[in-house]
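The complex appears here minus one protein chain, its other protein chains still in place.
And then chain A:
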Amino acid sequence: MLKILLPTIMLVPTIWAVPAKYLWSTTLSYSLIISLISLTWLKSSAESGWSFLNPYMATDPLSTPLLALTCWLLPLMILASQNHTAPEPISRQRTYITLLTSLQIFLIMAFSATEVIMFYIMFEATLIPTLVIITRWGNQTERLNAGTYFLFYTLAGSLPLLVALLLLQNNTGTLSLLTLQYTPSMQLSSFADKLWWAGCLLAFLVKMPLYGAHLWLPKAHVEAPIAGSMVLAAVLLKLGGYGMMRMMIMLEPLTKELSYPFIIFALWGVIMTGSICLRQTDLKSLIAYSSVSHMGLVAAGILIQTSWGFTGALILMIAHGLTSSALFCLANTNYERTHSRTMILARGLQMVLPLMTAWWFIASLANLALPPLPNLMGELMIITSLFHWSWWTIALTGGGTLITAGYSLYMFLMTQRGPLPAHIISLDPTHSREHLLMALHLLPLILLISKPELIWGWTA
């Protein structure tokens, strides 16, 4: 555990000490080495499920895929940010990478926390670097509004969580995840207990986001710079999912009755946000709403509390993290060339940048859950376990899959096919860095086809 955490912490002094000429290559190779070492976490050996224990942190098959995803994302973020920060003074570039690294540190500590209060503190701590990234390095004036929405939605959701966790600590005397799974389920029957249940979950539902509380997400994703969008879409949303999966163990008897409204919000959100995607004109906004749609499926999968639901949710979280981040990188390549996110302004790019079209194609196919990619495996497991929960959900999830295919193809056809606009007379050729970025996103996704055991959690 410490063999990953301490090098990540030491990356911060490295960023400030390295000569300017070597800043980006050094940070890239350093974070890539850390991410390759983090892959050793995937081989978990202990029978109790928890491996690599130290008094405060541990990994288990639920947190390991998310940790590997987090560590894998840092070199990708550094690779993506290299171009748009190039005109800035060197100390600002160093600050930017320091923010990304500190976000990484908080995320590693959050996913590997064994004590729920530590998870909570790290959950809140990730808000600060993300807020700075969005409001300081975003591109439009709306970034202030976006940062405000992001901060206050998440904070408003998580303050009840703090109260709920302190109450739990009072009742059971411990909040260590290692032992909480063995505490007998509590007698929860009064109205205050129902409020406690809602308090435990609200923060994670806002973070996921659940359809009713999703307003912060399109703003934050659209206004953030590329590294901010990548980390938001790939990892920060999954913090909400991971928190829900951990907390569900303790919320036992009440969940059967109280989860209905949230499952309904999640499923209806799949349809609604999918339909909004079909009508979007802003490319990043389309990808942001598609994230809400996929996360709605994940939330529904977690709330029904079956083993296939959990497995499907975890697989979909990892696959969606890689896919969504890849799509944001592709949107960024467009943005860096035309400085506009409007889709109709940059069409027919297949004629000009055919290799990038190949990446757009693979990423769009991954987004619409093409077999045999893990996106489909996750979605299929969630859809089948929801079908078992109630037959009528197939109308919503099936319609959701249809709409997802619709808007993914719409996005591909709008940006790549069609007539090249007459007013575009010069576009930079695709940099090798961009090809490398896309390859590093999609290669793990394709490799996971052959070994999905790595990401399917405790069950099966």
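The rule is short, and it goes like this: contacts are C-beta pairs under 8 Å (C-beta built on N, C-alpha and C of every residue); 3 or more make two chains touch, one makes a residue touch a chain; residues count from 1.
As a working rule, contacts and distances are computed from a predicted model.
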Hey, which one's the missing chain according to UniProt: "Sphingolipid homeostasis protein orm1", "Mini-chromosome maintenance complex-binding protein", "NADH dehydrogenase [ubiquinone] 1 beta subcomplex subunit 4" or "glyoxylate reductase (NADP(+))"? "NADH dehydrogenase [ubiquinone] 1 beta subcomplex subunit 4"
Missing-chain contact among A:12, A:178, A:345 or A:370 belongs to A:345
One chain is left out of this view; which of A:16, A:260, A:361 or A:458 touches it in the full complex? A:260
Contact residue for the chain not shown (choose from A:170, A:187 or A:426): A:426
Extract the touching residues of chain A with respect to the undisplayed chain. 142, 222, 260-261, 263-265, 267-268, 272, 281-282, 285, 338-340, 342, 345, 389-393, 396, 422-426
